[in-house]
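Note that one protein chain of the assembly has been removed; the remaining protein chains are unaltered in position.
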Amino acid sequence: MTQLPDSNYKAPDGPQKYIGKAVKRVEDPRFITGQGHYTDDINVHGQLHAAMLRSPYAHAKIGQIDASAALALKGVHAVLTGQDLADAKVGSIPTGWLLPDLKIPPHPAIAHGEVHYVGDIVAVVIAESRALAEDAVALIEVDLEPLDAVSLGSQALAQGAAEVHPEAPGNVAFNWEIGDAAAADELFKQADHVVSLKIRNHRLVPNAIEPRASLAQYQRSSEEFTLHTTSQNPHIHRLMLAAFVLGIPEHKLRVISPDVGGGFGSKIFQYPEEVIVLFAAKKLNRPVKWAARRSESFVSDMQGRDHESEAQLALSKDGKMLALKVDTIANMGAYLTTFAPAVPTYLYGTLLNGVYKFGAVHAKVTGVFTNTVPVDAYRGAGRPEATYLVERIVSKAASELGMDAAEIRRKNFIQPEDFPYQTPVALVYDSGNYEPALDKALGMLGYQDLLKEQAEGRKNGRYIGIGFSTYVEACGLAPSALVGQLGAQAGQWESAVVRVMPTGKIEVLTGSHSHGQGHETTFAQIAAEEFGIPMEDVVIVHGDTGKMPFGWGTYGSRSAAVGGSALKMALGRIKDKATKIAAHLLEAAPEDIEVADGQFKVKGVPEGGKSFFDVALMAHLAHNLPEGMEPGLEAQYMYDPKNFVYPFGTHIAVVELDADTGHVKMIKYVCVDDCGPLINPLVVEGQVHGGIAQGFGQAILEETVYDEEGNMLTGSFMEYSMPRAEDLPMFEIDHTVTPSPHNPLGVKGIGESGTIASTAAVANAVNDALRAFGHHHVDMPFTPEKVWRAMKGGVQDLGQAADD
Amino acid sequence: MSLVPVTININGTPTPAQVEPRMLLVQFLRDELELTGTHVGCDTSQCGACTVSLNGEAVKSCTLFAVQADGMDVQTIEGIGSMDDLHPIQAAFWEQHGLQCGFCTPGMIMASAEIIRRNPDPSEEEIREQLGGNFCRCTGYHNIVKAISSAAAVMREKGAEAGQAADD
Partner (left out) sequence: MQVQGSHTISAPREKVWALLQDPQVLARCVPGVTEMIATAENQYNAVLNVAVGPVKGKFQAKVTITDRQPPQQMTLSIDAKSPSGIVTATGTLKLSELEGGTTQIDWEGEPKLRGMLATLAGRLIGGITQQQADVFFANLDKEASSPQPA
């Protein structure tokens, strides 16, 4: 048996036919013609509709629920309450990542006893139509006795704060730390400068444009459930619903995630509504559908970020960074959802080293319960929070020390020869070369000219700001054994099945999932490349637990690095077997066979050969196979990565402040990313564009506001300001290519880089412009009012009372 | 609730129906006619995913009742072009990678048609300003703006050709 290719990266021998090409997306025709097939587009015979009665209080005791008026409406089939689920022994929605001493309060799909945030489900109506179900919700009378509530993380930790759950005294979900505190303290003693920063990384609503939806069907004869749902990872849903919540035998539950209109993390998690429709479908023996209204999405989609942090950076007098200390309060919201505990810990604290050579980094994180919508992974998940903190404090240091923001970074970069690089916060960076990305970006920007323009402008009341973000992130989640040690109750490998049919057509089943990322194109490029066959001969199938063996889905920029690698390895197995068949048919040794353009040939013999079709057909006919070979041509590979991958790059934002209104206009955005070899530049750049827009949104526009009683004040697109076309310029994008050494494609994730980098770049740009007004730090989001006040001297640098 | 008879000309086909007075046009398209290309992304008329053409002008189909469209022409994404015969705007969105998850795309394409109808040669600034009623969370709008510019160019060229042909 020939050796399977090792999963380490090997650069391709020659030019590639598909990989690296800007191939137009295979999935697009259906979307541009309105034939996309999203969950809410699906209607089945006999379907009923669910509507939720959601708590108007952030915290209240549930008393009597009188549903008689609702039930009296013709066409209302049931009203479900928390008691119904408790009676049926429906389990709590589980937390999928554990930390030492983590407090996990019960999380019933329908609140039982108490509600814990505005939006928590109190009761559910199942009726013939959606309108009727919603009408009936309005007729349910619930006795809710308001209890004290708390919405801000730091306030939840204060003495005498309202208690969210009795299971978590003092509202502490966990205390976590990483790094060597003593080493950091020692370096702080040697420091010439200490830069302090107190920042809020405010809360965001993911707002995928497709609201969540779920449709459950139950087949009484076979006791089988089918759940269509808006999911980034249908197998995780099946596992959690089966094993923890509903007790459905796992093989009797099929979860299908059809076209999904964006996720950004928010469609990873196990949600109450999925539990409810499955429960109701069996109870009523009718299909039950629920689709969120946007106003529901705002109070029921898991939210992102929400950190309050204090940090100190120690520097020597020549601007060398010595050590970083960080203390963060992470607001977890009312419950701990699927990945929540991992986000402000292992996806945050480990990234606080950034791209710099620190002697020590120490971080302490307190996870806190509040009466707000739960917080979990949102695009970048922990890494944008870390990057914002590190990049902001580095720029603040430059500002305070009078150094150039690019040069202070350059001076402290980890150097190419240092890789693999062990950081002081557990990670081992795989590969990197940070300076070329910075230089390329500076060149694209015309940095020196822009600095002159900026200086000129300031004299004339024109306020330009230039903001840097030289980021690194860890993605491609992740070595299963490693995440297991860190608390994950999941593996993080990925599956691929390559099924070659007798006619040479290939069906690829992947456990990875596309909700906009373009797997149907990029994965087909990988598969077609292997044999040089037409891309049309490959179909990518995903999002159906009834089809693929298993899979952990898509988040953490893992599709290409983990799912793509699984595919590459499975293709290797196919190639290995197909080569043996071809060699047998050509009466040559397998070592002498090469494959290109869909033809197996004997090396050095241009004539003759066997087509991919010939080989596939013979594999199935099995009339003439090598002695003892099993017929068929199908391979499976479960790829477990050896490490995270570490994409990096330089993002530079240029903004101009309107002195009259405080409006921030982004006039230029330049970035150079390094995600290793690009499978499809079109798709990669699309990911970067969207990521930049989301990060920009946080810096300038978006903010989820709760009042002190836990009422959400920004619950629609009228109050929650989303980035629009006119807010953004054309982006100028380029790449450097530093392959990851440890996966077979050499690729690193790119789905989150834009968001991870851009918030800091934009915030640094605004702060750079505000230096003209004597500020070293103003916190985001930079609303016109805040910027105007800062320009008028009305905003003090936050948290700097001691040293400013 | 009593039903109201309407006849709406949907993608060129007069379509009689009985509708509840409170039924929104978008619900009528999606739920009654199964024209599910028109999407619902919000309930406050900001996102634009439900944009259709009503008597030749772009409207958000969540902002009017089906009964208000009685006797009118409604064109949806399903009517603007098909897989075999793509409208130049559809082709441009594909060509320029102007979509990712595809959910906002039908509304974007219908809004794009309106932008080009108003000005066959819109500037980048005009395009961005006039896309203010349509949200995309995936693309950062970069390639959508490119797609609209390039579709407008193609349509101007086609228009010129058609004009030429008519002159000949």
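Each chain carries a letter (A and B) given by its place in the written order, and its residues are counted from 1.
The criterion applied here is as follows: a residue touches a chain if its C-beta (ideal position, glycine included) is under 8 Å from a C-beta of that chain, and two chains touch if they have at least 3 such contacts.
Every value quoted in this text rests on a predicted model; they were computed, and no experiment measured them.
Colleague: Report, in label order, the displayed chains that the undisplayed chain touches.
Modeller: If we consider the entire complex, the absent chain touches A.
Colleague: Going by the contact rule already stated, which one of A:Pro56, A:Pro105, A:Pro436 or A:Pro784 would touch the omitted chain in the full complex?
Modeller: A:Pro56
Colleague: Taking the full complex into account, find the residue in A:Val137, A:Ala397, A:Met548 or A:Leu701 that is in contact with the omitted chain.
Modeller: Hidden-chain contact among the options goes to A:Val137.
Colleague: Which of these, A:Met712, A:Val747, A:Val766 or A:Ala790, touches the one chain of the complex that we don't see?
Modeller: A:Met712
Colleague: Which residue numbers on subunit A touch the omitted chain?
Modeller: Those residues of subunit A that touch the unshown chain are 53-58, 118, 137-138, 140, 295, 298-299, 707, 709, 711-716, 718-719.
The definition used in the following text is that only the chains that are shown with their structure count from here on.
Colleague: Considering only the defined contacts, which subunit A positions touch subunit B in the complex?
Modeller: Listed in rising order, the residues are 24-25, 27-36, 38, 40-41, 43, 131, 207-211, 259-262, 264, 293-295, 515-518, 682-683, 685-687, 689-694, 716-718, 722-726, 728, 730-731, 754.
Colleague: Can you name the residues of subunit B that touch subunit A in the complex?
Modeller: Those residues of subunit B that touch subunit A are 20, 22, 30-31, 34-44, 46-47, 49, 76-78, 81-83, 86, 90, 93-95, 97, 99-106, 109, 124-125, 127-129, 131-132, 134-145.
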